[in-house]
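Note that this complex is displayed minus one protein chain, with the remaining chains in position.
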Amino acid sequence: MRKAEIITAFILGLFSLGMMWKSGEGSAWNPDVSRFDNIGFIDGEGPGSGFWPFWLSVIMFICCLWIAYNWYKRTSPPSQSDEPFLDSHGIKLLLVVGGGLIGFLLSIFVIGFYGAIFCFLIYYIRFLGKHRWTTALLISSGIPVFSFFFFDIAMRIILPKGYLEPLFIPLYDIFL
Amino acid sequence: MKHTKRVFFTLVGIAAIAFSGFAGIANAWEPTKPVNFIIMAGKGGGADKMARLMQAIVEKENLSNRPLIPTNKSGGSGAEALVAANTASDPDHTIMVTLNSFYTTPLRQPGLGIDVMTFAPVGRMAEDTFLLWVHKDSGLKTFEEFLAKAKAEGSGWVMGGTGKDSEDNIITDHLNGAYGLSMKYIPYKGGGAVAKDVAGKQIHSSVNNPSEALGFYESGDMVPLVAFTNERLPLFPDVPTLKEKGSEFTYYMQRSVVGAPGMSPDAEAYFSDLFTKVYNSADWQSYKSKKSLMGDFMSGGELVAYWNVQRDLHKVILKASGAIK
Partner (left out) sequence: MDILASLFNGILIALEPINLGLAVIGVIVGLFVGAMPGLGSVNGVAILLPFTFVIQGFTGGATSPMIFLASIYYGAMYGGAISSITLGIPGASTAVATVFDGRPLALSGRAHVALVTAAIASFIGGTISTILFTGFAPLLASVALSFGNPEIFSLMLLAFATFVGLGGDDIPKTIFSICIGLALATVGFDIITGEPRLIFFEITGFMHGIRFLVVAIGVYGIGEMLWTINSTRSGPQMSKVDVSFKGIFQAIKDFRFAWKGTLIGSTLGFFVGILPAAGATPGALMSYGVAKLTSKNPEEYGKGSIDGVAAPESANNSASTGAMLPMMTLGIPGSPTTAVLLAGMVIWGLQPGPLLFTNQPEFVWPLIGSFYISNIVAVLLNLSFIPVFLWMLRMPFTILAPVIFVLSLVGTYAAYLDMFDVGLMVLVGLAAFVLRMLDYPLAPAVLAIVLGPIAEPKLRQSLLLSDGDFSIFFTRPIAGPITVVALILIFLPFLKWISKHYRRKV
């Protein structure tokens, strides 16, 4: 925990600095306006376009320093704990679940939502959950079928199909 | 792997046969899947209302064999919609409802790499009109009184409008420049909110479209002083045009449907025909006259020529007001 606390504070601090830099950006069509011209008060108008994001990021950065100070002084609970952020079991669990999620997300671009839902559910229910094949197959094919009728047909929300799109054209012929 | 591939192609083959069987004659292009109907504005605005009306007409009259699926992309003053259409994976099934930000946004954000002339000219459905509105309690009855009052108030006279460097801002800038006024312009998110703030006397005037201010006009809260059109509007026969006041300035908002760049000519012809039918429907015509919309249907080369004129016009206007270089 202790290590994770300071690493996270450091990353969030970097993020705050990045936000400050990005907030100062002027307009795209007008190269004459220099960076950080928009973060102050404009006469008679109030705050410029970068005012809020910039100064909020400054406060965020100060908070990160404060968190780091608390870490040094060991006053916050995570900075006192010597337990690891994730034990070996936690790491394994997170890798398979988090990795599965990211795989799910990426596969949507290739095989579309319905294919990806099927694969993800099989992966989770059968291989992580260790349920029987029949349960796994039933749920992981039932949900995409239900979703297709709910979203694509009833709600007219067309979920992306990726490379499986040609397969759906006959279904559109029948149901739309 | 080989096996699955074969299964896949067989299925595609079956699909193709099934499809051609349903579609009948093969030479007329028809959409094979739901059409992505991008709206260049958020929910509830004038463009959104119109797009949903068009979609409803298509459904009601059963004009298309596949539904139009409206998608609001209002981000970045239409930039998000333009990019989405420009990079559409299937341009034949991607159409978009546009406003004047179709010209101004690519000019103001050159980094997007959008050339509006690459979009397919499906059809211009209408031109929306603009009027100058004030609250009835201001006691102003004519445009001349307005000029005198606004001049006296200087920057204390507040004009509200939708967005910065938008249609409303362009008209305000013109009035400021041509009549020596220094009205303050406050950008809002939507035209409805602008009209509400005029009716609630939070701001002094606006240049709303008739559809946005009609409710308050009928209740007598808001009074139109001048129209920015070529001729007087049938709905407001007593309101003079700025032209009658000796100015050459007129301004309209286009309401056009465009196809994504790279749309095939067959698809373009199909959608042009579809929207001609929508335009000619009784519902569209009654909406047009009720909301005081102008402009006839236009498509193909004629529409492209119209865009060219309009884009050049906006370039001049934006340059003059210092919004682009």
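Residue numbering begins at 1 within each chain, and the chains themselves are lettered A and B in the order written.
Rule of thumb we're sticking to: a contact is a pair of C-beta atoms (placed from the backbone, for glycine too) under 8 Å apart; a residue touches a chain by one contact, two chains touch by 3 or more.
In this text, all values refer to a predicted model and were calculated from it rather than measured experimentally.
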item: Shown chains touched by the chain that is not drawn here; value: A, B
item: Contact residue for the chain not shown (choose from A:14, A:94, A:110 or A:145); value: A:94
item: Those residues of chain B which, in the complete complex, touch the missing chain; value: 42-44, 48-49, 52-53, 55-56, 59-60, 69-71, 73-77, 79-80, 83-84, 108-109, 111-112, 155, 158, 163-166, 169, 184, 186-189, 192-193, 195-197, 199-200, 202-203, 211-212, 214-216, 218-219, 221, 283, 286-287, 290, 323
item: Absent chain, residues of chain A that touch it; value: 1, 4-5, 8, 12, 19, 22-23, 25, 27-28, 38, 41-50, 52-53, 56-57, 59-60, 63-64, 66-67, 70, 76-78, 85-86, 89-90, 93-94, 97-98, 101-102, 104-105, 108-109, 113, 117, 120-121, 124-125, 128-131, 135, 139, 143, 147, 150-151, 155-160
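In the analysis below, only the chains that are shown with their structure count from here on.
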item: Touching residues on chain B, where the partner in the complex is chain A; value: 11-12, 14-16, 18-19, 22, 32-34, 36, 66-67, 69, 107-111, 324-325
item: Residues of chain A defined as touching chain B within the complex; value: 28-30, 156-158, 165-170, 172-173, 176
